[in-house]
Each structure stands twice: as C-alpha cells, then as structure tokens.
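The complex appears here minus one protein chain, its other protein chains still in place.
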Amino acid sequence: MTKKPKLLSLLDILCLILVPGALVLILFFTPIERVMGPVQKVFYFHVSAAWAGMLSFLIAAVAGGVYLSTRKQKWDWLSLSSIEVGLVFGLIAILSGMIWAQPIWNTWWVWDPRLTTTAIMELIYLAYFILRSSLNTPESRARLGAVYAIVSAATVPLTFFSIRLFRTIHPVVIAAGGSGESAFNMTPRMLLAFFVSLFVFTLLLIDLVWHRSRLARLQAVNRGEGV
Amino acid sequence: MNPFRDYLSAVWNILRKDLQVEWRGRQGVPVMLVFSLLVVFLFNFALQLSPDLQAGLAAGLLWVSLAFASTLGLNRSVSLEQENKAMDGMLMAPVDRSAIYFGKVLSNFSFTFLVGLVLLPVFSLFYQQNMFKPMLVLVMVLGLGAYTSLGTLLAALSIQTRTRDVLLPVLLYPLALPILIAAVESSRSILAGQPIADYQSWMTFLLAGNILFTAAGLMFFETILEE
Partner (left out) sequence: MPADTMTEMILGFSVIMGVLVVYILTLAARIRRAQAKDEFSSENQSES
C-alpha cells in the first residue's frame, strides 16, 4: 500500500471543516424563504448533491474514454469510483427532493420529468454494477464498463432535453432569460450559501472518489492482479 | 472495387444472411409478434382498458409492446451468432467490424418494424381508431431505428456476461427511455390529429437519437467484441 498523499489528507480535513461549516451557514445565516419556510434551505444541498452526481457521471465517462485509449487500470478505477460516489449523491438529491416536495407539492413523489429522470439515472448506473459483477475478467469488466459509462453519459443530455419538451413543475433554478412562475429569486445571502454548497460538495466529491479509487487499487493488488 | 463498395456489400451480406435465416426458420418475428400481442392483452386486463382508448393510451401501449418484443429479437440476433461460434468466423472476415454492427442493426430494425406494421391494424381493430397514418409509420421508422441501434450495441455487450441475455432489458430500458418518451409523445399527437408543428420537435429528437446511437455503435462495437 502506497502512503496516503498529503493532498488527500488536506482534502479530508477541508471537507471535515467545510461540510459542517456550510451547514451552519445555511441554517443560521440565510433568510427564511417567504412562501416555503425553512424547508427551502434543503435546496442548497439538494442542488449541490445533484450537481456532484452529474459531475461524477461525467468524470466516469471521461475516465472510461481515457481507459479505452490507454488501457491503464487506474482510469478504470477512477471511472468505477466516480459512478459509485455519483450514485450516493444522486440518492441524496432524490431523497432531499422528496422531503422538500412533501410540504410544497403535498406529495412525496411526483412523476415530474426531472425527478423521474434522476431516478432513471440511478437505475442506469445501478445496472453498471450488475454488468460489472457478471463479467469474469478484470479486463472485460474495465473495457465493457467503460463503454457502458460513455453510452450512459451520452444519453443524459437526451434525457434532459426530453424534460424541456415535456412540461415540468420542477422549479427552474438557473434559467436562461425569463423563467417560469415556479422559480424563486435568491437574495445575495442565498446566492452565497448556494455557491458555497456547490463548492463544498465538489470538494467532497473529489475526496470520496479519490478514497474509493485507492480502495479499488488495493483490492486489485489483493486479488493479485498486479498494478 | 473501392473500399466503400466493399463495406456496403459486407453490410448487405450480413443483412441478407439474417433475413434468410429468419425466412427459413421463422423463429424471430413470429415470436416477437405473439409476445407483443400478449403484452397488449396483459395490459388490457391489468389496466382495465376500454375499447375506445384515448390516443395517449393507445400510443403508449403500442410502444411498450414494441419495446418489450424487440428485446427478444435483439437477444436472438446476437445469441444466434454465439452458437457454433459463428461470430468468431464473422470477426475473422477481413471487413470492418462496424459493418457487422450496421448489418445487425438493419436486420433487427426490419424485424421489429415488421412487427410494428402488423400491430397497427390489430390496434385499429381492438381500440376502434384508425392507426394507419403515414406520419405514425414515419415515427415508427425513427423510433425503432434509434431503439434498435442502441439495442444492438447493448445486446452485444450483455452477451459477453455470465448471465448472457438476461441483462439486456436492465441495460436497455433505462437508456432507451428518452427515445420511448419521444416516440410515445409524437405518436400521441398524431393519433389525436394535431398539426405537425405540435410534435415536430419530438421527431427531431428521435432523429438526433438515431444519429447519436449509431455513432456510439460505430465507435464501440469493435471494442465490445475484442477478445
């Protein structure tokens, strides 16, 4: 086992400070939204988790592409790890969204396209693990996993475009030009909390993926696959 | 002979071979057809559908039965080549492997399209509305084209696994969802007699799906079949 890099330890400490820090910032320093009340505060982490999930699936596809052209195992570890961490963030986004929807839309689950597609995305990437587990050699796992990760990521824009065509009741947070009536305006403090959350979740994503890739390498060494 | 002609003749030979196998054995299309009709009957009882079905339900039912039935054909088209190691022989032939992919997509498309064409009069009869509309046939070409080009790629992927063809639906349905949404939405508009402007964007969407998935197949089919 190689020694833990200093940068990773630094990231660990940063995340340990910044995640509770962002939570405190959101809980005590942002105004209470005038219609929805305190539950609106979940939104900062909800969007950040969704963002981190999307970003990690994108990283997984890029890493898959690099694996296919270089055939270096470390890229497969990165791809696999990003997908696993992305699934966790996706789950957080869905669960927090459901809790927000309960008082606001008066239901836990709406067949809103964006909600549905996030759930579908989770299913797509769960299938990734089923695919890997039913392949025998590490090489085929890496190769076919990479192809699947790339094809899946390519369908994500399609799904998002299909949402735009489908009418949606999901609030549009970052809208180009005139947004629907369900959007709400953010005060400067809200914006600050929003961007801080985005930044913190991105750091957390990098930290978790890094740890998970190191685990993947360790497991490969344990199985005697060589590095 | 120029290389392009060679390529086309390779595609044509694969397609012709599949059509001949199907014509002699008649094991693909009839099975798919019976299966799709069974799906229609199951849904009819499970959802207590009325004979004067709304346009939306008829369109949805048509596409769900087509999507389910296609998986049988897709699985068969690759498992057929695994028997007697026919695929190995094809891979040894001095042709670009994407030609194999194209040929397979064309044959899969022809079979599912044939099933769809038979379903149209059956639906017209069962649900008392005229389903024979040129635009609906066009939507079927576009929708099934995108669906089978993605499906052929994923079928080649799932046949590599230990579980063989069991995996295909799990991989295919979530990834094909945007295509199915677009196909159902445009079919619904057509059956409701809306003007083209209402569903034009869905048709463009299907066209984009065709291009994207065919490109993915061209890029990755060789990688998937690598030994």
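Letters A and B mark the chains as written, and numbering starts fresh at 1 in each.
One rule holds for everything that comes next: contacts are C-beta pairs under 8 Å (C-beta built on N, C-alpha and C of every residue); 3 or more make two chains touch, one makes a residue touch a chain.
Everything numeric in this text was worked out from a predicted model, so none of it was measured.
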What are the shown chains that the left-out chain touches?
A
Cross-chain touch to the chain not pictured, restricted to A:L8, A:V66 or A:V88, is A:V88
Which candidate, A:S9, A:T70 or A:Q102, sits in contact with the chain we can't see?
A:Q102
For review purposes, identify every residue of chain A that touches the missing chain, sorted by number.
1, 19, 23, 27, 32-42, 45-46, 49, 88, 91-92, 95-96, 99-100, 102-103, 204, 208, 211-212, 214-215, 218-219, 221-222
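Methods note: only the chains that are shown with their structure count from here on.
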Write out the stretch or stretches of chain B touching chain A in their complex.
150, 153-154, 157-158, 160-163, 167, 170-171, 174-175, 177-179, 181-182, 185, 201-202, 205, 208-209, 212, 216, 220, 223-224, 226
Would you tell me which residues of chain A are touching chain B in their complex?
68, 117, 120-121, 123-124, 127, 130-131, 134-136, 140, 143-144, 147-148, 150-152, 154-155, 158-159, 161-162, 165-166
